[in-house]
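Below is the structure I would like to discuss, written out as structure tokens.
A single protein chain has been omitted; all remaining protein chains appear in their positions.
Right, subunit A next:
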Amino acid sequence: MTRTLETIPADMASTALSSGLLKPNSISVKGFKITTQKLPILKADPIEDMARNLGIAPPEMIFGDNFITIEHQQTQWRIAFNAFDALDRVDKTGASMLKVAYSKEWQKSRENTHEGIKEIVKPFDWSYTTDYAGTVNPGSRAFVATTKPIPIELLKRPDPILFYDDVILYEDELADNGIAMLSCKIRVMPSRLLLLTRFFMRLDNVLFRLRDTRIYVDFDEMEIIREYQSRECGYETVRQTLATTRDDVPAVMRDPNRLSEILPLIEKRLERVTLKD
């Protein structure tokens, strides 16, 4: 086991970057190499490039240089998580477009002043909802559907954490109508790792959404399990559910961990791949 660099806290990143010191963090365990990189949001030119290549406007906080990769060195199997590929899976047609809570009120009040201003500019799913489950390298052995779940009990054990990181890929304030955020965290233990990529969205007074992708790797078995879960619930339903508890309602509504216990499961997929011959 080798560890190349200490994890740099997120709020140190800009200082570290200006002195040109920031390098990807990585660790190798039993033939698997895990790499993470955290840099500031993109500058104007790369944002324009990204917008052109995506065909939609990127979120206002776009950490386009950030990523997490897991690769098995011997078999060249590799999965990566990055902002561009996640955003490429956002609906670009406007077919699944949400509306902010006061949209009706707003539009009604403008009926007399719209006068020709009817065109919705570049419609797309501005909530940046994505079912992104990672980018598997071409040539890597493919995932196949399975019923074998991620062994939660093994992950509950307090095994030492050799490597940990929390990497944000993008975030948008939905023009002060809530939050949309895609982040990725990983913990590496001596025999296994768990990665969680979570899309969290709260559209104030409208909707909550969670899209979770978990990657579990058993180093000794050379087995990878991927679980995708989609959770969703109307804002008012969640508010009413919380109102019956003793919880600080606004605080819970900001906390995806707590919300994941409350939001009903909409969709679930399980896949696995083994790298053994």
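Definition applied: a residue touches a chain if its C-beta (ideal position, glycine included) is under 8 Å from a C-beta of that chain, and two chains touch if they have at least 3 such contacts; residues count from 1.
Everything that follows uses one rule, which is that contacts and distances are computed from a predicted model.
The listed choices are "Elongin C", "Exosome complex component RRP41-like", "UV-damaged DNA-binding protein rad7" or "Serine/threonine-protein phosphatase"; the UniProt protein name belonging to the chain that is not shown reads "Serine/threonine-protein phosphatase". Among the residues A:V29, A:V100 or A:I224, only A:V100 touches the chain that is left out of the figure. Across A:F32, A:W126, A:F208 or A:Y228, the single residue that touches the chain missing here is A:W126.
One chain is missing from the display, and on subunit A it is touched by residues 7, 9-15, 17-18, 39-44, 47, 60-61, 94, 97-100, 102-103, 105-107, 109-110, 113-124, 126, 152, 155-156, 158, 161, 164-166, 168, 174-177, 185, 187, 194, 196, 204, 250, 257.
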